[in-house]
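Below: the structure, in structure tokens.
Only a single protein chain was left out; the remaining protein chains are all shown in position.
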Amino acid sequence: MKKIMLLLLVLLIVPSAVACDKRPVLTILAPGEYMSDSTIEAFEKANDIRVRIDEFASNEEALTFIKSGKVYDLIMPSDYALEQLIVENQGYIEKLDWTKITTFNKETDLADGLDDLLRKIETESNLDLLDYGAPYFWGSVGLLYNKDVVSAEDVATGWDLLRKGDKYNVAFYDSSRDALMAGLVALGYSMNSNVEAEINAAEQWIKVGTDKGVGYITDNIFDDIPNRTYDIAMAYTGDAAEIMNQMIEEEEDLHLGFSVPTEGTNIWVDFLVVHSKGNKEFAYKFLNHILSYNGAKKNTDGVFYISPREDVRLEQVQDAKSNDIKALFEIKFRPNDDIFRFDPVSKELIDNAWNRLGVNR
Amino acid sequence: MTENKVTTVLKYVFIVLILAIIYFPVFSMIFFSFNANKSFTRFGGFSFKWYIELFSHKQMMNAVLVTIVVAVVSTIISTIIGTLAAISLSRQRKVIRNLTLNATNIPILNPEIITAISLFVLFGMFYIPSGYATMILAHVAFSTPYVIITVYPKVISLDPNLADAASDLGATPFQTLMKVIFPQLKVAIVAGAAIAFTMSFDDFVISYFVTIGSGVSNISTYLYTLKRGLDPKVNALSALIFLVIGLKVTYDYFISGPRKMKKERLRG
Partner (left out) sequence: MKNKKISGNEKRKQRLNTLIISPYYLVLISLILIPILIMVLYSFTKGESASLFEVSFTLENYLNFFTNSEFLYAMRRSIWLALLTTVATLIIGYPLAYFITQTRPRTQALLILLISAPMWINLVIRTIALKQVIEFFTEIAQGIYPNFPNIIGTNTAMVIGLVHVFLPYMVLPIYTVLLKIDPGLIEAATDLGASRFKAFLKVTLPLSLSGVMSGILMVFLPAATTLVIPKYLGNNVFLIGNLIERVSILSGNIGYGASIAIVLSVIMMAMILLVRRLDKFKGAEND
């Protein structure tokens, strides 16, 4: 009996020693590996507050957490998820008080291209997302591919490159929205379509491709592309930039290219939003930090998405180790590009289509 | 005679083969936990670095801590509740006893995902925030039935005369419980506690559903939600877990085994 007690004591002490921390906590609901350690440490040191990130794998999951009543200080939804929270108006978030933000001027400091995106939403539906959220990282979606293996003509086929599973090792991003987006846009429809026939067509488009054998990945792209497990993967610009950078730093003999199909792609932006029931004082302290030049600059230490601050973005362009990587920090809004919007009908159709595809893998 | 020998050898070969197949992945993990590079298929030299990284990785250590704390707490609670219930059930009327035992079978036979969803729904409905509390409650909920079905058979096999004798000699029911019944049940109680601990330590589905979005994760849920694929630190962690289990198995077999047999021989 005593021996068991002793063993348990030892088992408890070791992990506790590592995990114990008595400072007050700021809780952020955000995707994992999406904030650099250096910016978190800088904030923690300056404010003596511990930052805890509760991770979510997708916006849908995040919404379920929020709606279950769990309280956070800050949440990090994507554009369409923030729109859903605003439109549904269930009291989980509150408007952002820009007078409390002293380190960032939303009129002048916004990154090039980001303000175009936000204006687009504003003109289309009279909704300024900046009323509720402070911009965080942003980017777009494209095809990361192995230049040594994939021919230029195949790359020129746009999103159809994902359907060449018989010729190359292809991976879709395991996200219903992004995958269906490729299908819809390749067929000439809007990525925000809520027409069942169009979504079914996109589903069939994907099915033809996936029947040839594809993989479904999320963050394992960081292993699978360097390992050459896949020659082509649907990827976010930040992930692509990070992998390309890693290949150069590690002097790997792998030449990667990134193509944004002319058929159109999704451009997205994530926001930091204040939860209505969290610690507002801590929340604004953090917002001021992450939006400041220093905080934002430190955040690019290991995270390769585009900073919302123009001055930091320019430095990201400058520091890019190759032209391919440079291009990933300069997003130009083309006529066929679009942002995701909140539409419950569309969401349900897309989820069902993805489920149908998913059971057949 | 030779035929017998051949069949015996074949039988042993079969057993050893199956055991080898079962343990191959475990040994592979232990082997690669000492790998100097991060590949799981190519060995690049001997190194302890994954162990060092494991111990300094806050989140993983936190997950280990959570797993152990929840396992210990839920085991203690469910063993106490379950043992008391098993004892009480043996004295209940047949109707109540059978009803309760059948109800106790429900969580055991139910696929874990159904228990998981029902608890997810329960906690969500009453706005109970997911985290430590919900995990412990959930673990107690699924462990207690196992304690009961382990202890109950032993309870009903006890000699009722002993308990009667105790009360005849003037013991209160409480004293009878403590001094006569519990000692006789010790082995079954320990067995039940061991099962409860294993079920809790190993649990994934139920823990996943009841702690979703709370930042509290045990080893299984932490690994499942780890997005960057396979992390070599996992090899180090599993090697350590296996070491602890290996020690326990060795202890059980080599030390307490012969000791038990000694005790039995002494008893006569």
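For reference, chains read A and B in written order, and residue numbers begin at 1 within each chain.
Rule of thumb we're sticking to: a contact is a pair of C-beta atoms (placed from the backbone, for glycine too) under 8 Å apart; a residue touches a chain by one contact, two chains touch by 3 or more.
Predicted, not measured: the structure shown is a model, and the values here were computed from it.
Per the touch definition above, the residue from A:W98, A:Y216 or A:Y293 contacting the chain not shown is A:Y216. The chain not shown here is touched by just one of A:G69, A:P226 or A:G302, and that residue is A:G69. If you put the hidden chain back, the residue from B:V26, B:V73, B:A133 or B:L158 that touches it is B:V26.
Chain A meets the missing chain through residues 58, 60-61, 63-64, 67-69, 174, 215-216, 348, 351-352, 355-356, 358-361. Think of the hidden chain as still there; on chain B it touches residues 11-12, 14-15, 18-19, 21-26, 28-29, 32, 40-41, 80-82, 84-85, 87-89, 91-92, 100, 103-104, 106-107, 109-115, 117-122, 124-125, 127, 137-138, 140-141, 144-145, 148, 167, 172-174, 177, 198, 201-202, 204-205, 208-209, 212, 219-220, 223-224, 230, 234, 237-238, 241-242, 245-246, 249, 252-253, 257.
One rule holds for everything that comes next: only the chains that are shown with their structure count from here on.
Residue ranges of chain B in contact with chain A, taken from their complex: 55-56, 58, 61-62, 64-65, 68-69, 72, 124, 127, 129-130, 212-215, 225, 227-230.
Within the complex formed with chain B, the chain A residues making contact are 8, 11-12, 14-16, 18-19, 27, 29, 32-33, 52-57, 61-62, 64-65, 68-71, 218-220, 222-224.
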